[in-house]
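One protein chain is absent from this view; the other protein chains keep their places.
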Amino acid sequence: MSDVVLDLDHVVKRFGDNEVLSGVSLSLHRHEVVCLIGASGSGKSTLLRCANLLESIDAGTITLFGQSLNDERIDPDLVRRHIGMVFQSFNLFPHLSVLENILLGPVRALKRDRDEVREEALALLERIGLRDRAHEFPDRLSGGQQQRVAIVRSLAMRPALLLLDEVTSALDPTLVGEVLDLLRDLARNGTTMLIATHEMNFARDVARQVAYLDHGVLIEQGTPEQIFTNPQHESTRTFLERVR
Amino acid sequence: MRTFRLVLAALLGATSLVAITLTTGVASASTQAKLATCKSAINAQEYTRGKLTVGTDNPVYTPWFVNNKPSNGKGFESALTYDIAAELGIAKSNVVWVYEPFDNSYTPGPKKFDFDINEISYTAQRAKAVTFSESYYNVTQSIVALKGSAIATKHTAAELKTYLYGDQIGTTGLAYIYNHIHPTQQTRVYSTLDEAVLALQTKQINAIVVDTPDGQYMATSEVENAKKQPDGVQVGQFPSTGEHYGLLFTKGNPLVGCVNVAITALRTNGTLAALTTKWLDIYTSVPVIKP
Partner (left out) sequence: MSLGTDEGSTTPNLFAPRHRRILVGRRGLAASTISSVVLLGALVALFFFAPGSATVRYYYFNGHNMWQSFVGHPQTGLLSVGRGFVTNIWMCLLCEVLILFFGLGVAWVRVSRSAVLVPFRVLATAYTDIFRGVPLLLVVFLVGFGLPALGLGVLSSQSPDVYGCVALTLTYSAYVAEVFRAGIYSVPNGQILAARSLGLTHGTIMRRVTLPQAVRTVIPPLLNDFISLQKDTALVSVLGAIEAARAAQIYESTVFNGSGLVVASLLFLAITIPLTRFTDRLLDRDRRRRLASLS
């Protein structure tokens, strides 16, 4: 079986007259962490949403497990069960408890046995130190706790890869650390992830590849050393200066 | 002896005749005198000076009014009003009609008319709140139903209880159903008689109880089938309960005195009977049934 989990080939996305993604090509290998960096509006979120079939693409190909997602016979719901996504605004379901939030996907989408999933979910919550909050509702948790629950919610689906869209940008600075720590943990355990982020130090630590986007164009891609220490393009250099 | 008795009879007859003529003459004379007094005093008692303001409902029906226009003088109550006005020396052009829904007429409080004429039956309850003139028509209640319906042929006292009746709220027809018929099914009560008729036509109710002249008109002209053909039948009328219509005045309105005089005059000179025959004649031909 191929090592490439997700492949984007010259993906183009337009919103009306505005071309948000201009022929972006990117590959994500098993157990690999790729970080997307770039200014707001550079197309990072759109790219992630296209990968997840939440947005349709106007040109190019997206391939998952070697299967092209352009095929009409593809069921998007089925595809999304293999791809986990975590959002900037957590998006936990406020009317369900923490535990119920995690159970919903596996029980309703994967049709798994509820009790079995319950055990797994509680174990996951234990791993992030929130087992005792299992029956509380999201509004009682801090931002950092909610985001970690959101990550666990995606993991409960046992996806092939995780897409993370600026998951710490909405958090109080003191809470960013706990989320990044969890992501570091996941990376260490070999979780395949595509992460859009502003946290440069974090990217440096965990990413195998860093890709820089500017106005929908993938300007440069390379290892963290290559990008952060020795950026090749003017645009990359300017961006890195500003975020330093 | 025979001659004597003949002469006595003749004398008695003649005396009686003279007496009657004299008393009625005296009565007429006193009525005329009262009328004369009224004609001059009436202005002060009127709602609007110089006019006779008469209230009635909208719409109003044959045979009491014609074409829903009280001012055309046609129909029993319209004609009666103008005759009363004439007796009181009020010109036809000075009779003004105003709208007063039936339900409102007998509520307490000052009225915005001199009197209301709208087939309003005198009841002791109503008389507590308003003043009635003396009777201008003695009324009986009757049943109206669809042609060929069960009630048209089966209407013994026991059978009458089994039907579903409908009627307008606040009418003596409705009261008759409650007080004399005692049906087993709850009677439907509508805001207007039109709606009750509609319910009858659409077979939601079996029968309506309404005064005999109204019932006659209803059965022959109002109740129609889908092809717009008359479909009603006046099954029968009930024995009189002493109910009568009176003109309705604000409580304590002194004008009722003069109006009563006018009514008496019309009765005496035969106008009232003539009006009854002209507009309400048909009621004598309706069979009587017992509740």
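Order as written gives the chain letters A and B; numbering starts at 1 within each chain.
Keep in mind that, in the parts below, contacts are C-beta pairs under 8 Å (C-beta built on N, C-alpha and C of every residue); 3 or more make two chains touch, one makes a residue touch a chain.
Worth saying up front: this structure is predicted, and the values here are computed from it rather than measured.
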Subject >> Which residue of A:14, A:80 or A:112 touches the chain not shown here >> reply: A:80
Original post:
Touching the left-out chain: which of B:106, B:132 or B:238?
Top reply: B:106
Subject >> Residue among B:190, B:217 or B:245 that touches the chain left out of view >> reply: B:190
Subject >> Identified contact with the non-displayed chain, of A:104, A:122 or A:217 >> reply: A:104
**OP:** Touching the absent chain in the whole complex: find that residue among B:30, B:72 or B:204.
**Re:** B:204
Original post:
Residues of subunit B in contact with the chain that isn't shown?
Top reply: 103, 106, 108-109, 125-126, 128-129, 166, 169-170, 174-175, 177-179, 182, 186, 188-191, 195-196, 198-199, 201-205, 226
Subject >> Contact set of subunit A toward the excluded chain (per top definition) >> reply: 52, 54, 77-85, 87, 89, 91-95, 104-105, 108-110, 139, 150, 153-154, 157
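Convention: only the chains that are shown with their structure count from here on.
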Original post:
Using mean CA coordinates as chain centres, what's the subunit A-subunit B distance in Å?
Top reply: 90
